[in-house]
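Quick one: this structure, given as structure tokens, is what I'll be asking you about.
A protein chain is absent from this complex, but the other protein chains hold their places.
After this line comes chain A, so read on.
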Amino acid sequence: MHGTRILDEADRLMTVCNSCRYCEGLCAVFPAMEMRRAFSDGDLNYLANLCHSCGACYVDCQFSPPHEFNVNVPQTLAIARAESYAAYAWPRALSGAFARNGLVISIVAALSMAAFIFGFAALNDRSVLFGVHTGPGAFYRLMPHNAMAALFSAAFLFAILALVMSVRAFWRDIGTPIGGRADGGSIFQAIRDAGELRYLHGGGVGCYNEDDKPTDRRKLFHHLTFYGFLLCFAATSVGTLYHYLLGREAPYPWWDLPAVLGTLGGIGLVVGPVGLFIAKSRRAPELLDESSSGMDVGFIAMLFLTGLTGMLLLILRETAAMGPLLALHLGAVFALFITMPYGKFVHGIYRFAALLRYAQERRTEA
């Protein structure tokens, strides 16, 4: 017996799969399963986070419903995965946030923050809100750079702390790798596997979506989103360096590095999430964990809003719309930060941890 009903079901399925093993070539879940005979809660959470939800093992399984063995690995692991995020959340008191972390929460957080910035600016000087500002430092007419930096650093640091604490609990619970320790090779392997989404390929043909014809669409949109996010993050980091090291203030001309990175990242963050959202809404319901779709959509929406407002800001920054857009953009970024440890964002971190564990196990086995 396990902690939850879904872990009991995951255990049942892993017992079925372990006596079958037809899917062992499809992804990392099955070889990792084969290294075990009995499954602790931690083992099941590990396997759940190794699954990329490509759907292949559902479409390929001779025992998927309506067969009486009722084997649905992708859906079971998706639910277990979502529950594992809450189980390892830090601080514990906030773990319930996953259940509620829907679209509404994120949007309310974003709007509240935007309103706050708006209000902050209005309090100082009404005219800056709808004024036209150009040239270096234009953004900081709305909110002084130091205030902005303090606010966002605090949110960011909190998010990092919460994430580190959560993933530490996860890492401990999934157990020491069968026989080995973290080493450079495993880390490199895990970065590659995560970076190229190695296991979102249904064993080579692509991912299953609305029917039994595989495509690479979800992988493409995921790449756009993920690398879009990284580029935007890089843009912000370079901007920060410019500010402190070179004394060059935002906004930067379109050809300058922070703006170029931001533009490319922004495109990814607009196209990627929209694609993922469409793919998700078309996906066969038997592959999905409907209960956590709020969490997924909330995260996709925040990424999209961050990307969209960022792009609009870039285009309209020399007009009177700059003030409200900047407030919205900062609001979205802020909401993204504070909801990060309690929403879909964590899937990337847990998946990376699981891939790292898998890489270690493989290396020690070899």
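The rule we apply is simple: a residue touches a chain if its C-beta (ideal position, glycine included) is under 8 Å from a C-beta of that chain, and two chains touch if they have at least 3 such contacts; residues count from 1.
Heads up, the rule we're going with is that contacts and distances are computed from a predicted model.
J.: Would you mind picking the UniProt name of the chain not drawn here, from "ABC transporter permease", "TldD/PmbA family protein", "Tryptophan synthase alpha chain" or "FAD-dependent tricarballylate dehydrogenase TcuA"?
T.: Spelling it out: the chain absent from the display is recorded in UniProt as "FAD-dependent tricarballylate dehydrogenase TcuA".
J.: Among A:D60, A:D173, A:D216 or A:E249, exactly one should touch the missing chain; which is it?
T.: Of the listed residues, the one touching the omitted chain is A:D60.
J.: Using the touch definition up top, pick the residue from A:G3, A:G25 or A:P144 that touches the left-out chain.
T.: Considering the complete complex, A:G25 is the one touching the chain left out.
J.: On chain A, what residues meet the omitted chain?
T.: Spelled out for chain A, the touching residues are 15-16, 18-26, 37, 56-57, 59-64, 66-69, 203-205, 212-213.
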